[in-house]
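I'd like to ask you about the structure that follows.
Removed: one protein chain of the complex. Kept in place: all other protein chains.
Chain IDs A and B follow the sequence of writing; residue 1 opens each chain.
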Amino acid sequence: MKLFSSVNDVTDINQLVNEALLHKQNPYAHQQLGKNRILGLIFLNPSLRTRLSTQKAALNLGMNVIVMNMDKEGWALEFNDGVVMNGTTVEHIREAAGVMGQYVDILGVRSFPGLVDREKDYSEEIFNKFVEFCGVPMVSLESATRHPLQSLADLVTIHELKTTARPKVVLTWAPHVKALPQAVPNSFAEWMCKADVQFVIAHPEGYALCDDFTGGATITHNQDEAINGADFIYVKNWSAYEPYGKVFGEHNDWMLTNQKLTLTNNAKVMHCLPVRRNLELSAEVLDGPNSLVVHEAGNRVWAAQAVLKQMLQAL
Amino acid sequence: MKLFSSVNDVTDINQLVNEALLHKQNPYAHQQLGKNRILGLIFLNPSLRTRLSTQKAALNLGMNVIVMNMDKEGWALEFNDGVVMNGTTVEHIREAAGVMGQYVDILGVRSFPGLVDREKDYSEEIFNKFVEFCGVPMVSLESATRHPLQSLADLVTIHELKTTARPKVVLTWAPHVKALPQAVPNSFAEWMCKADVQFVIAHPEGYALCDDFTGGATITHNQDEAINGADFIYVKNWSAYEPYGKVFGEHNDWMLTNQKLTLTNNAKVMHCLPVRRNLELSAEVLDGPNSLVVHEAGNRVWAAQAVLKQMLQAL
Partner (left out) sequence: MKLFSSVNDVTDINQLVNEALLHKQNPYAHQQLGKNRILGLIFLNPSLRTRLSTQKAALNLGMNVIVMNMDKEGWALEFNDGVVMNGTTVEHIREAAGVMGQYVDILGVRSFPGLVDREKDYSEEIFNKFVEFCGVPMVSLESATRHPLQSLADLVTIHELKTTARPKVVLTWAPHVKALPQAVPNSFAEWMCKADVQFVIAHPEGYALCDDFTGGATITHNQDEAINGADFIYVKNWSAYEPYGKVFGEHNDWMLTNQKLTLTNNAKVMHCLPVRRNLELSAEVLDGPNSLVVHEAGNRVWAAQAVLKQMLQAL
């Protein structure tokens, strides 16, 4: 594997899920593979799970890791071509990415969307310019429109804990006070649409995701109907795709509660975290027996390890 | 050992001191013990000595280390239960700590007190919630009311350099321009009260420490009397315990000088650092032959290594 930015970069998702679960059983089996290899992790935005789990995955594979908070420790980056750089940006992505590729064997980059210019965000300009200019295999640590390491960990979690061959998985919108990116729901949707699950998306009117990611999903505005009989519920807020980045109404009745869980098939509850308690998801659910959120975060290690192993093998 | 947050977590402080000194003689003797183990160091506040010395200790034991400045690189944490998280905090300690425990084998956390709400600070709410929710052994990198790795290094230093079986050790308040926590003096006091030393605390009126930490110490407001015949003087500023976090008066005459050292038994002078020169402690003392401050900081490595080794053995 040379690139891991979306489900479309994966030849066989079932094989990747199985590999992740093998790493979970035997974390250090491939420790020679990463010897003298360096993983560079570049953050243009905050990170907890991705930061720690990807480091652990690389260490398990015997790699060295270099972490850099580009937004704080480096230089302000310019992404546009043809400009005269006489303003506040100090280094162009062409040089910055090119140079990073000199120092690492695999590069991971996190960069959130601006949520202002949809065309720009959905072109994945920032991530794609890193890919174009760094010259080494790249893994997304969450980009403007996708969070594939999260989605792979989510699928690993569902695969690990499902009790029926083809579980019902529901992605439900949840309330929030800020306008959040669509990256996690887009990404979860595109993975679920390729997985062996019955996939339903529920959101209030106005929050339809871009249909590039949702082909094959059942989509409804009725949350109760959606979660009826669900085996897994994936909770997440997102802002509108159209008008882009907007939020409207509070929709506090969309917060998942124990009461709502009674409609489900004793559904396991997932969230990518961080989660705002009692706003996105009730504390009673998060602290109850149905919550998978910490377990799911733990699986981020094995997802990252499966991806990094395939990249190391292709070096 | 599963927890290192105060002297009360240590079964036998002499044995721990001796172990630290053995590590100092032979730093790499236990390098297999940490193989494939990860130490996570989470900073909610600045750190120099703790940051570097704990990393070195872990590396000496063959561990991998992941450092995270939670205040800058992660998400703003919520510590209160039952709240609707519709404000500025993004992630609850329940999830944040739970997730960290998925990625590391031992977790270290630094979190300073607010110095506003005494009950809250002295409940050690923040540190204790990390302990409660992370699910892995934890070491304090300085909490609201204690700095046990510092105190263990201090005791190691005294043990290493004492010339009498039961030295006279004096903790003296020193001037400052800011209101500082009581963590270092509290912690030093509780360790000295359990050590085989003659322990005296000197401070101006109004700066009495909480007596939970000082049982067995001789306490005086007369600095000259206190340091008379002292073998070790531990210099440190702190703000008042009652009224909490307050400072009153300059007390510049409490700064230790060479003149004052003539009252002592050629006392060695200690400070946890950072120290404000010519305010807390005179440059002439810091640059003179009696200062142990850099040597003492060096012993932070062996203190941390002794603690981490006991934790690794108990995994």
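Structure notes:
The rule is short, and it goes like this: contacts are C-beta pairs under 8 Å (C-beta built on N, C-alpha and C of every residue); 3 or more make two chains touch, one makes a residue touch a chain.
Quantities reported herein were computed from a predicted structural model and do not represent experimental measurements.
Within the set B:P46, B:G114, B:G229 or B:P243, the residue that contacts the chain not displayed is B:P46.
Interface with the hidden chain, as seen from chain B, comprises residues 27-28, 43, 46-49, 51-53, 55-56, 59-60, 69, 72, 177, 273-279, 283, 286-287, 293-294, 297-298, 300-301.
Residue-level contact of chain A with the missing chain is found at 36, 38, 40, 64, 66, 68, 70, 72-75, 78, 81-87, 90-92, 94-96, 98-100, 102-104.
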